[in-house]
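First, the structure itself, so that you have it in front of you.
With one protein chain withheld, the remaining protein chains of the complex are depicted in position.
Going by the order they are written in, the chains are A and B; count residues from 1 in each one.
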């Protein structure tokens, strides 16, 4: 699949991982940043994988409900820890792409230094 | 192919995509940014894939003619829309590498939020 496009999104949210001994880490938050990458075998009639703005809207629809929230309180994270890895997994599982594009990867930065990547 | 090197380039140019209904989107421009990645199976006699400066010169020779121009007026884009995807394709098709290096990918950012990637 030779072409990908990427778009980025951001949200601010607190979280608190449950640790191996069952205790919670200290409550804290991040400005989370997302890089979403989708692929297509070939370009469409106007020479694109899909419209950047449409892809950004699909991503915003998923990350918007996490903005200015405590991730532990949100449905995806009632059953799984709100780690960067699971935030990436949640975005990957929630995304509905048009037929011609396929999900390639979701990268989620907790800080400018650390990210988690889910790959299709 | 275990080693890659990357170099980056930039150019400023306007463009105007022809849309699905045949109309043109509004004329606008971007500071385009390019990340070029090339690969080699092994390092050469002095321990590099190839010289960074030489790779940067090869990239500049391709993107220089697009700087401060209207992409729609340039030969590569008379027959194809000047989308970020097609800018990446044009760079990939124009690059002539020394024998020992192979093209891995070309990523083209229209904005800091959105990029297109051509992968070999």
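In the analysis below, contacts are C-beta pairs under 8 Å (C-beta built on N, C-alpha and C of every residue); 3 or more make two chains touch, one makes a residue touch a chain.
Computed from a predicted model, the values in this text were never measured in an experiment.
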item	value
From B:27, B:43 or B:61, residue that would touch the chain that is not displayed	B:43
Missing-chain contacts mapped onto subunit A	17-20, 80-81, 83-86, 88-89, 110, 112-120
Sites on subunit B contacted by the missing partner chain, in the whole complex	1-8, 37, 43, 45-49, 52, 56
